Each structure stands twice: as C-alpha cells, then as structure tokens.
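Missing here: one protein chain of the complex. Every other protein chain is in place.
Order of writing sets the labels: A and B. Residues in every chain begin at 1.
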Amino acid sequence: MATFEQAASLAARLAVDSVKEQFSPQERLEAVQKIEEEELQYMPMPDTMRTKILGMCRENKVAAVSAVVLAVMALVIIFADKLTVYDPNAINLLERLQPPSKVHWCGTDDLGRDIFTRILYGGRVSLLVGVIPTTISMVIGIVLGMVSGYIRQLDAVIMRMADIVLAFPSIVLAMVVMYTLGATTSNIFIALSMIGWAGTARIVRSQTLSLREQEFVEAARGMGVKKWTIMFRHILPNCLPSLIVLFTLNIPDAILSEANLSFLGVGTQPPDSSWGLMVSQARTFAVSSPWMLIFPSLAILIMVLALNFLGDGLRDAVDPHMKK
Amino acid sequence: MLKYIAKRVLVTIPVLIGVVFLIFVMLSVVPGDPLTVMMGEKIKVDVIERLSETMHLNDPWYIRFVWYLRDVVLHGDFGMSYKLMRSVSSLIANAFPKTLMLAVTAAVLSWIVGIPAGIVSAVRKNSLVDHLFMGFALCGVSIPAFSVGMLLQNIFNGILPVSGFASPIHLILPAMVLGWNAAGTIARLTRSSLLEVLEDDYIRTARAKGLAPLPVILGHALKNSLLPVITMMAIQISSLLSGAVITETLFSIPGIGRLTVDAINGRDMPLLQGTVIFTTTVIIAGNLVADILYSVVDPRIRVEGGK
Partner (left out) sequence: MKKYLSLLMAGVLAVSVLGGCSSAFDDGSSSSAAAGESGGAQTQAGTAAGGETSQAAGGSNGGAATKAAGSNVIHIPEHDEFRTLDCQKDTEFYVVPLNIYDRLVECEVVDGVATIVPSLAESWDISDDGLVYTFHLRSDVTFHNGNQFTADDVVYTVERMMNPATAAVNTDFFSMIKGANDMLEGQADGVEGVKALDDFTVEITLEVPFAPFLANLATPSCSIYNRAATEAAGDQFGIDPAVTVGTGPFKAADWVLNDRVTLVRYDDYFKGPAKIDGVELIQVPDENTQKLMYENGELDIVDLSSSTSQLAYFMGNDAYKDNLVTGPEAGNYFYAFNQDMAPTDDVRVRKAISMAIDRQTILDQMYSGAGHVVNSMLPDGVLGSYEAEEIPYDPDGAKALLAEAGYGDGCDLELYQKTNDPDALAINQVVQSMLSQVGINVTIKQMDEAAYLSERKEGKLGMTRAVWWADFNDPDNFLYTFFTEKNTKVRSLNHKNTDVYQWLEDGRKMVDEDERMELYKKIDMTMVQEEAAVFPLFQMDHVVVVQDWVKGFQIPWNGWTDTSYYNVSIER
C-alpha cells in the first residue's frame, strides 16, 4: 500500500517534468494526491463519469464557457480557409508592418502577411502540437506505467528511465531531440512525446500499484485471467477519470513547450506558422509593431487558459473530495 | 531517516549516468563539431582536421564517454569548454550565482503574491475577488514566458533595465516573468488545499457549532493546508535553479540556462555534460528536500527506512 510519503515524493518528481518557465504541474500533483488518498474509492466507469461532467457544466460556469470557447476556436481553426481571403504565406513587401485596420484585422508582419490569417492557420499547428504528442505520450505512459506497476520485474528499469527523463531540464531534452532528428513538425511530436510520457507513467504506475491489491483484481487473478487482460480490462478503466483530467491539463503544456521550442528556433519551420513561432518572430519588431506580438500571444493565452479552466473543472467534477 | 536519504542519493547515481549517456548518444548523432561551428564562415578544413586529431574529436562517442566518466569519477575533472576555453567548473561557478539570485527573487516574489492571493480566494470562494485572483493566477501559467517577457520589456523600457545582469534592478523584469508563473501555481495550490481542509467535516462542524472564530480556524487550517504548498515551493526552487532557459535568453542573463543552450549550439560537449549533470543534481536534490520537508513538517508522515 502506498504511503502518503510516496504520494508526496511521486508528486514531487512529477512536477519536475514541466518546462521550467511553466509551473502547471500542480494539477497533476493534486490529482495524484487525491488519487492516492482516495485509492479505495476508485471510480466506476463510465456512467458516473458522464453524469459528473454534466454536473460540472451546470455548476461550474467557467469550465462550461471554456468548453464552448475551445469548440469555437477549433471550428474557426478548422474552417480557416473559409474565414479569410488571404493566403497565410503570401508575401507582400509593399504592405509590411501595417497596423491593424479594416483590411488587416490584426495588422501585417514584417513580410506583409496578414496576421489574422496566420493566426487562424497557425492555430492548426498549435492545436495539433497540443493534441498529438499528448496522445502519444499518454499512450506510452499508460502502457509503461501499467507494466511497471503490475509486472514488478520491469518496475526498476522503467522507473529509472522515467527518472532520467524527469530529472532532465525538459526544454533542453526537447532541444537536443530536435537537433538529433531535425526540425520538422512531426519531429516536434516525437520530441514532446519523449519528454511527456514519464509523468503519465508515474501516475498510472501508482494507481496500478493500489488497484492490483483490490479484491476484484485479486479475484480475477484467482480465476486465472491473463495479466494483460487484467491490466487493460480491469485496471485501465479505473484509471480513466484521472487520465482524462491529465490529458486536458497536458495539452496546454505541450502547446507552451512548442512555443518555447519555436522561440529557440527548433520548433515549427517557416513559412508555416504556429502561434509560438509568430510570437518569437515578433521579437525584433516588438516595439515598433506591437500587434505582431500581442495578437498571437492572445491566441495562445485564450486557448491555454480555456484548457486549464476546463481541466480544473473536470478535476473538480471527477474528484469526490472537492464536491460541494 | 539517514538511511532513507542515503538510499535516495544512491539511486540518483544511475540516473545521472543515464543522463550523461543519453546526451552523448544523442549529440553524437547530430551533425556538427565544435571546431566547425567555432570557425563559422571563416572555415578552414586543414585546421579543423589537424585540431580534431589533437582534441580527440575523431574518436567514436563511446570511447569519449568512457574517458569522460574516468576523468569525472577519478579526477573530479569536468574538462575544458571547447567554446570558451575555460574549465567547465569555473564556467558553472560563474553562472550559478546569477541563476541563484534570479531564482530566489522570483520564488520569494511568487510566495509574497501567491500565498495571500490563494488564502483570500479560498476564504471568499466563488466571489469576484476569487475569480479575479484565480484568473490572474491562471494567466501566469497560460502564457509563454517570452510573450510576457517581451511585453514587460516594451512596457518598462526606459524605466527599468531590460537586459543584462549588472545590478539588482536588472533582476526585476525577469523575476516578474518567472515570478508570475510561479505565483500562479502557488496561488492555485494554496487555494485548493486550503479549501480542502476548510471543507473537512470536523472544521465545518466546529464552525457550525461556533466553537472557534474564523481566524483561529483559519490558522489551524492553514498549517495543514500549506503542506503541499511547501513541497511545491521546494520543487519550484530547484526547477528555477536549474536555469530558466527562455527567460535567461530573452533578458541576456548569463546563467545556467543560457550556458546550457550555448553548449548545445556550440557542440561543446564537456560544457554541456557539466551543466546537465549540475542541473540534474539540483533537480533531484530539490525533490529530496521536498520529501524531507514534508516529513519534518507533518509528524503524521514518516519516511520509510531503507526498504
């Protein structure tokens, strides 16, 4: 049985995987703590989960609004080509550095490209960079975490690997991976997955550790059910609520990490744009043309903020301890 | 307790070796060598060939890895930086105080702002103040550090120094960038854990029965609820001490973070190994301290013996 101390040290290690500039891991910290404390009250799925989320939408207005905002943003980004008359990469040197106007809602950049259009198209990259690496790293983390928690012979090896990843300043690790593989969008997915899996693996491992002692798992084991079946049929479903929360909260992390990589020049490659790249390209024009800096920054802020609110709301909803 | 610490320290050794190994393997795959990047446009192939030989750059990575480990373990020698032609230890010793100053300032700033904001938000839960504070806190963790940094540089241009590390006032802007982010984390954590305690049954009962006034209860509740906050503080400090790469780059602060990035860009293997070992150690130590603090502050928790 996991002790409180283990929970604390676990959370401590978890927290480290966030990029230094962004301390968002407290969500995970809290999630883990609660899961550890409430390990006996694992959640049955999926009906309760659905009711809880619906309940959240009723009670937590901010989270509900965030969900709507995200949906609208996703639609706008997906139908970008219908919403703007400009080509995001069309260079027009005669119109460089124009302030916001009726023609260019958010102004133009140093190559005369329409910033509003680039934000719409850049959103595609940012959204993909949020969702895809998070999905990959969650899958890796879930598998390795369950294996580590259930097949004890592999525990030490997998957890030391996780330690290595977590002990590394993650932006540096991502940078080195990008240098090794080359700077392309698909390699951003790989780099961010490589730094993201370890945190998930730790959480899943600790949950697996407690769940494997539960009666229903022991019963299944007694009936001769195979290892992998137990893991994926019995243990995984019971981890799901916290994993959904974790997923929501990992996406903003990934978006910010991509922004940081782009700032260091190894993220998204021109002429494509991501919001992070747009902000970093604004660096040299920030004083004379502040719109180049402000609008993409706002786009990041709104999306990440909405995701964080939604994640908080979800956590409150699936966490019995915080119920009002 | 000591046994426990010893065990934790021992476990870090394979982790450190793993980190060094990982770096060696990855950077040996990446094209580029320190001499070529150092010469830049004035490239001279003959010179590169001659010096590569004397600097053992042509050896395969595993041989260099073994040599490196031997130097570090047997002689405590982290080597010379290719790029800056000084000993790696002296470069880290030069950079760390700057990172330390920045980290401590940012952390203190985040506590001063974050903890009171969290308390107020928890006590006046769902009020306008709560929403304002929490919105502000979330913004801090939802916007890239360089966005904030650039905005601050523009706003405070002419009022505060926007670059460099010549005096304590140079710290203000970068500390604000890092501090806002950290304060957001602290404020949210304080709020949620305080709420959790305040909503515990025994406290609700006590309040319902009018056994104690709010301040007294708050005092008790705070003591318990600050536990995760303290843990988080230790983690944040260690994370900040390992160098804020982006903030240091933006504000031209010659700290550990920038040293690391420069080392990667210059393929300066000895320097990169040195900074990575250093930061990894700092992060691991920070986590250890967090665990110990946890057990010291809360007598209910005891660290396990050498199991």
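Going forward, contacts are C-beta pairs under 8 Å (C-beta built on N, C-alpha and C of every residue); 3 or more make two chains touch, one makes a residue touch a chain.
The structure presented is a predicted model; accordingly, all values stated were derived computationally and were not measured.
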Report task. Give the labels of the shown chains that the missing chain contacts, considering the complete complex. Result -> A, B
Query raised in the report: If the hidden chain were put back, which of B:Ile17, B:Cys139 or B:Leu293 would touch it?
Result: B:Leu293
Query raised in the report: Contacts of subunit A with the missing chain: which residues?
Result: 89-91, 93-94, 96-97, 110-111, 179, 182-183, 265-266, 269-271, 281, 283-288
Report task. State which residues belonging to subunit B touch the missing partner chain. Result -> 30-48, 50-51, 54-55, 83-86, 91, 94-98, 100-101, 104, 150, 153, 157-158, 161-170, 249-250, 252, 254, 258, 262, 265-267, 289, 292-293, 296-297, 299
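In this section, only the chains that are shown with their structure count from here on.
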Report summary line: The distance between the C-alpha centres of subunit A and subunit B, rounded to whole Å, is 20
Query raised in the report: Considering the complex alone, what residue numbers of subunit A touch subunit B?
Result: 3-5, 8-9, 11-13, 15-16, 18, 20-26, 29-30, 33, 62, 160-161, 163-164, 166-169, 171-172, 175-177, 179-180, 252, 256, 259-260, 263-264, 276, 279-280, 282-283, 286-287, 290, 293-294, 297, 300-301, 304-305, 308-309, 321-322
Report summary line: Interface with subunit A, subunit B side, in the complex: residues 11-12, 14-16, 18-19, 22-23, 26-27, 29-30, 131, 138-139, 141-147, 150-151, 153-154, 157, 177-178, 181-182, 184-185, 188-189, 192-193, 195-196, 199, 228, 231-232, 234-236, 238-240, 242-247, 249, 257, 260-261, 264, 276, 279-280, 283-284, 286-287, 290-291, 294-295, 300-304
